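Take this structure first; my questions come after.
Shown here: the complex without one of its protein chains, the others still in place.
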Amino acid sequence: MDNFFAFGFGISTLSEKGLELDCYFPKPITDVDSTTEGVLDELPIGAHEISAETAKLFGRNAKSLHIPSFRPESNKKFVYVKLTEDVEIRSTPEAYLKLHLMSHRLRVPNSLNLDGLFNHLPNVCWTSNGPIATDEIGDALEESRINGKHLEIFSVDKFPKMVNYVVPSGVRIADSSRIRLGAYLGDGTTVMHEGFINFNAGAMGPNMVEGRISQGVTLGSGSDLGGSASTMGTLSGGGNIVISIGENCLIGANAGTGIPLGDRCTIEAGLYITANSPVTVLDKNRATVKVVKARNLAGKSDLLFIRDGQSGAITCRTNQNAIELNAELHDLN
Amino acid sequence: MDNFFAFGFGISTLSEKGLELDCYFPKPITDVDSTTEGVLDELPIGAHEISAETAKLFGRNAKSLHIPSFRPESNKKFVYVKLTEDVEIRSTPEAYLKLHLMSHRLRVPNSLNLDGLFNHLPNVCWTSNGPIATDEIGDALEESRINGKHLEIFSVDKFPKMVNYVVPSGVRIADSSRIRLGAYLGDGTTVMHEGFINFNAGAMGPNMVEGRISQGVTLGSGSDLGGSASTMGTLSGGGNIVISIGENCLIGANAGTGIPLGDRCTIEAGLYITANSPVTVLDKNRATVKVVKARNLAGKSDLLFIRDGQSGAITCRTNQNAIELNAELHDLN
Partner (left out) sequence: MDNFFAFGFGISTLSEKGLELDCYFPKPITDVDSTTEGVLDELPIGAHEISAETAKLFGRNAKSLHIPSFRPESNKKFVYVKLTEDVEIRSTPEAYLKLHLMSHRLRVPNSLNLDGLFNHLPNVCWTSNGPIATDEIGDALEESRINGKHLEIFSVDKFPKMVNYVVPSGVRIADSSRIRLGAYLGDGTTVMHEGFINFNAGAMGPNMVEGRISQGVTLGSGSDLGGSASTMGTLSGGGNIVISIGENCLIGANAGTGIPLGDRCTIEAGLYITANSPVTVLDKNRATVKVVKARNLAGKSDLLFIRDGQSGAITCRTNQNAIELNAELHDLN
């Protein structure tokens, strides 16, 4: 097989009008073995429906390809997606497959071509009865009430929550509504109630996440993001700087950063560093060396940022007491 | 018809003891046409139960009034509410009708008489089986467990979440638990996971809401409220100043305001302006003009608030680079 990027069997939910609202891929693959290569080679590229007829195509390879026996459902559609290259997204199942690849840890954030993503993700009401189209939700609500049934609407969004599609191993997620499908959570990651992880963003693990990881942002191994801590995303004021936080960093509660950080950096609780903030750099004796824009410190390691409680100046010095990630913190929260 | 304020057909949920826990109005109206005027004229003012008998009252006008065929349900009660004037709230259905009017965009925040609201909203357990009375929830939990069923309790509050009653068109709501019934969301509004909108508060649309809109607060068209940004409500320390944020403003992440803002204002990430904060006003050359309490800048336009990174002073200057709302931000988050 010359080229192979990804393959997945998927189950789409259809609206009353037949619109594809989502697509769930239980076990997508990015590697192919000698058994399955033959079958995959013959399949057309893109997203395709599986009918009772075409189901036979997969024959005895169905198991290796994680395709269950065909069971047509009222509002479900069985599909497969085959991609030989990481090209622009052309359909809803393709969009969902790429989001699944990141949440299944098969691809890391910022490594995929996500062009066309928003165009192929319909806005959906995510309910206790599964996905419902936004233009059909009014009738669904009224009908359920009149019949004395309860319909709970969890979200109205283009992205569903991750865990209804993928539950990665070795993680804890205190409030699953705050992690979108397409987030990457490495092994040993705990996301507390105030934590948030967008699609195409992630915590490489192990991490303690109590703040917000914006789209495109990654948190290196051993780093902690404190309660309500903010990472400025490229979509929300951070411009075209992609923020990343290195390993063993500590971003305090209610703090934030508009610049990427290297390893072993600390921002004290309550301090927000924006790219334009003038920062007073101190030497070991806490004497001023120079004042620079924070953007000039982007990506550097071993920095400790504090707003001086007397002068009010934002200061930066070498992080001599780089805070070691307390193993208990991961075990005991 | 001399006076008309609002009419709605509603479905109330009753507790085991018969207490009215909520009331859902699928399609309330605030305008009356020649067809329906006659029927409405004859109805008594206030909230009234619809029985199989009285259902006939509406006759062939039932459709125009959005009243379905009568189907009595075990724990549901069919009602109608007719109000000729915007008077003090006297019943649970009336309270719910007014909250619906705002979420249906039939009335804007701060335009309704909400006297009596809290007295007529019982505290309710909002569950996967619908509303349950707080003094009946213990038994319901025990009974469901003993029978091997699961009962999920989403909230214990006087206000339900908006989207279980009203899903406005053209909005995205990443976590529906954070928007109360009675919130106003204009077309084109996206509320991210950290966003919050109280009752009688709103985003006029289009807006990106990642912070908290307190009771009574409104966000003008084109304004962005950053992650965890706070607007001080009259109920939580803001006193009797009603906070509003004008058009095309940007309140940074983890920032906040205790004063109303005009149009095209920016508060940098992490800076909280309270009414009593002394603010150093700068001219174009960044020379100090004067120091004033923030309350004296209330409602003014084109202001940029930054805490100086060296002196620690809260400064304010003309917002020469008023940040244009990035259309992509709405499309790509």
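A and B are the chain letters, set down in written order, and residue numbers restart from 1 in every chain.
Definition applied: a contact is a pair of C-beta atoms (placed from the backbone, for glycine too) under 8 Å apart; a residue touches a chain by one contact, two chains touch by 3 or more.
Note that this is a predicted model, so its numbers are computed, not measured.
When the missing chain is restored to the complex, the residue among A:76, A:90, A:105 or A:295 that touches it is A:76.
Of the listed residues B:57, B:87, B:153 or B:241, the one in contact with the hidden chain in the full complex is B:153.
Between the chain not shown and the residues A:19, A:45, A:87 or A:174, the one that touches is A:174.
Contact with the chain not shown here comes from a single listed residue; of A:103, A:198, A:223 or A:254, that residue is A:254.
Chain B residues in contact with the hidden partner, per the touch definition given at the top, are 118, 123, 125, 128, 134, 137-138, 141-142, 145-148, 150-159, 177-178, 180, 196, 198, 212, 215, 228, 230, 232-233, 235-237, 254-256, 258, 270-272, 274, 277-280, 291, 307-308, 311-314. By the touch rule set out above, chain A reaches the unshown chain at residues 11, 24, 26, 68, 71, 73-76, 127-130, 154, 161, 163-165, 167, 169, 171-177, 193-194, 208, 210, 224, 226-228, 250, 252-254, 268-271, 307-313, 323, 326, 328-329, 331-333.
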